[in-house]
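Every protein chain except one is present and positioned as in the full complex.
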Amino acid sequence: MGIISRVPVIAEKIPGGAIVATSLEKVLNISRASSMWYLLFGTACCAIEMMCTGASRYDFDRFGMFFRASPRQADLMFVAGTITYKMAPRVKRLYEQMAEPRYVIAMGGCACNGGPFYYDSYAVLKGVDLIIPVDVYLPGCPPRPESLMEACIKLQEKIMHEKLQEWSSDKRG
Amino acid sequence: MADSGTIIRLLVEKFPSQVEAIELNPKQTAVQIDPKIVAAFFEFIKTHPDLKMAYLSSISGVDMTTNIDIVYFISSIEYKHKLTVRTKVDRLGGKIDTISTVIKGADWFEREIWELFGVEFVGHPNLTQFLLPDDWDEGPPMLRDWTGRNFVKMPEIGG
Partner (left out) sequence: MRLELSPLLKIIGDWISSLGLPTWLVDLIEMCGAAAMVMGMAFLIILFLVWWERKLSGHFQQRLGPMRTGWHGWLQTIADGIKLFQKEDIIPKTVDRKVFYWAPVICFASSFAAFACLPWGKNLWPTDLNIGILYIFAITTFVVISLLMAGWSSNNKYALLGGMRSAAQIVSYEVPLTLSVLGVIVATQSLSMVAIVGAQEKVYNWFIFRQPLGFLIYLIAATAETNRAPFDIPEAEQELVAGFNIEYSGMKFAMFFMAEFLNLFLVSAVAVTLFLGGWHGPFLPSWLWFLLKAFFIVFVIIWFKWTYPRLRVDQLMEFCWKFLLPLAFLNLIVAGFLFR
């Protein structure tokens, strides 16, 4: 989206153009935040909590989030569960296959920093941010569905504050 | 259903000097056997009409610092009795016969013990790496004195 990132620069030169740029920014941000499609990806216990949150009582679909199985069509990856050294290259590959703009929520203790497996483990990657960039860290073992929804709402707030000018791909993960 | 005493009596009768009963806890029937008779032992308890133990629940490895203990947990679906079998192998370069020819389910348990403890199972059909990452080169990780890739030891409590 190289053209879109030059809109604010061009718009500022026109009187009243800044309003167009900020409104465009707001519309694009709101649409991205209200329609996050998350990747069906979960390794361990946190995946069960993610499934619960997507189900009837807590319901992700209220926020417009529903799951896609193919990483090419997903915007958001919940890294839900313990990532071992064996799984790490696959997680990185999935992240790279996602289409930009893409976001990552590190769900649960194991994804944040290794969790309960930080000590005395030969196989657990100590935090998924060692291999992919993370937007929101969500501690818990596992975090309750309400916590997970709070993390999604925080991500939505983060998206609302994104600027059009940062749309060139070297600023994004 | 043979009770604990009968099982041990039958086993000791068949393998006089190589099997001895050990006391682990009151509810568990346990024997310690000589590693050389492993295959014959499992063949015996699988086919004997009073024992008929063919369901292998698990095989565990325990690093006892002087040697490695291999513990087999086996039970019978027909008679509903259980047995725990312990053997000792050497720590580095230890070898023991495989029982996967007798009980097919032992295949992956033995592969796991080979991968994580370094115990070789002679006669195993497929002793290759499958749990550890593809580029693992730091030796069997479950040994007590192992350190390696980013390994952080739990600090002592009160320290």
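By letter and in written order, the chains are A and B; residue numbering begins at 1 in each of them.
Throughout what follows, a residue touches a chain if its C-beta (ideal position, glycine included) is under 8 Å from a C-beta of that chain, and two chains touch if they have at least 3 such contacts.
Computed from a predicted model, the values in this text were never measured in an experiment.
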Item to check | Interface partners of the hidden chain - shown chains only, full complex considered | outcome: A
Checklist outcome for this item: Given A:Ala11, A:Leu28, A:Ala44 or A:Ala88, the correct residue touching the omitted chain is A:Leu28
Checklist entry - Given the contact definition stated above, which residue among A:Val9, A:Ile48 or A:Ala99 touches the chain not shown here? => result A:Ala99
Item to check | Hidden partner chain, touching residue among A:Glu12, A:Asp59 or A:Asp120 | outcome: A:Asp59
Checklist entry - Which residue numbers on chain A touch the omitted chain? => result 1, 4, 27-28, 30-32, 34-35, 40, 55-57, 59, 61-64, 66-70, 72-73, 75, 97, 99-101
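By our rule, only the chains that are shown with their structure count from here on.
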Checklist entry - Between chain A and chain B, what is the separation of their C-alpha centroids in Å? => result 45
Checklist entry - Tell me, which parts of chain B touch chain A in their complex? => result 131-134, 136, 141-142, 146, 148-155
Checklist outcome for this item: Contacts from chain A onto chain B in the complex sit at residues 84-86, 88, 118-123, 126
